[in-house]
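All protein chains of the complex are present and in place, except for one that has been dropped.
Up next is chain A:
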Amino acid sequence: MWIFILRRLAVLALALLVVSFLVFLIPYVGETDPVRALARARFGRLDLDAAAIEALRIELGMHRPLLVQYLDWLGNAVIGDFGNSYMSREPVIEQVWSALKVSIVLTLAALGFAFAVAVPCGSIAALRQGSAFDSIIKSLNQAFVAVPEYWLAPMSILVFALYLGWLPSAGWRGPESVILPALALSLRPMGYFTQVMRASMIDVLNSPHIVAAHSRGLSIRRTLIAHGLRNAMLPVITLFSVWMAGLLGGAVVIEVIFAVPGMGRLVYSAIVNGDLPVLQAGLVAIVTFAVLINTLTDLAYTVLNPVVRFNNAAA
């Protein structure tokens, strides 16, 4: 077990190393000179003379070879120093950390809700294949998957915030402000989760061990709860982790529309404003969490699926 965790941590470190190098290169692959971009952001002027730019370049240490600069940057990054934001002049790490906390809450709320709805709905749809309920769930899934967020988000603000006045329309203050963005964010994964849950439950219901459990006198409901759910949930959990990693930095539209100060909005505005340190730190944070979540999912899998547990123990 510990060997398994250690191995996963080694993979995590390796992935981060590769990503950090790519992220470090971002300022250098664009058409604009990073020093010029910084100067522009810092002084708000375009007509800087070449001598001043060179002076700044030396001051920032950007005249050194790329590899030396990378190691320097990496050394600072490891202790959490990604420099200061070009825009706010505040340490980047603090901005990223607070945005990350917001994103984790938002994503967990959205996916948790999607999961909580998908597991029972998918199971019932599987049990009653071809019924009216199954058809309704199927059409809803398709609608949920297809509806674009940039339409759904303003519509939900319109209905729940402006028309009904139940919930705040935007911002991030208190638990009630989580509900609307989380709901809007949850529909698409909910559609996918339900479809996968339904398909995997059908598979499980057709598996021989369900017949065997039934032959011992367990009612269909009991068989389903004791032997169906756990087996059928495994693929949904995989999907959950994929979505979790994706939404942490990828809920850009929802975060922008609802004015949620999360990772998606942070990285988006960093790109728009050319705020390179924020962009770099944001990307590193997103990748770190994506890999961490993958590891956690593997651990959850281990708990739910003894076959994996056994193989891990053997390794």
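Going forward, contacts are C-beta pairs under 8 Å (C-beta built on N, C-alpha and C of every residue); 3 or more make two chains touch, one makes a residue touch a chain; residues count from 1.
Basically, contacts and distances are computed from a predicted model.
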{"item": "\"Probable glycine dehydrogenase (decarboxylating) subunit 2\", \"YCII-related domain-containing protein\", \"ABC transporter ATP-binding protein\" or \"TldD/PmbA family protein\" - which is the UniProt name of the missing chain", "value": "\"ABC transporter ATP-binding protein\""}
{"item": "Of A:Arg7, A:Lys101, A:Arg128 or A:Arg230, the one touching the omitted chain in the full complex", "value": "A:Arg230"}
{"item": "Contact footprint on chain A, counting only the chain that is left out", "value": "207-209, 211-220, 222, 226-227, 230-231, 304-307, 310"}
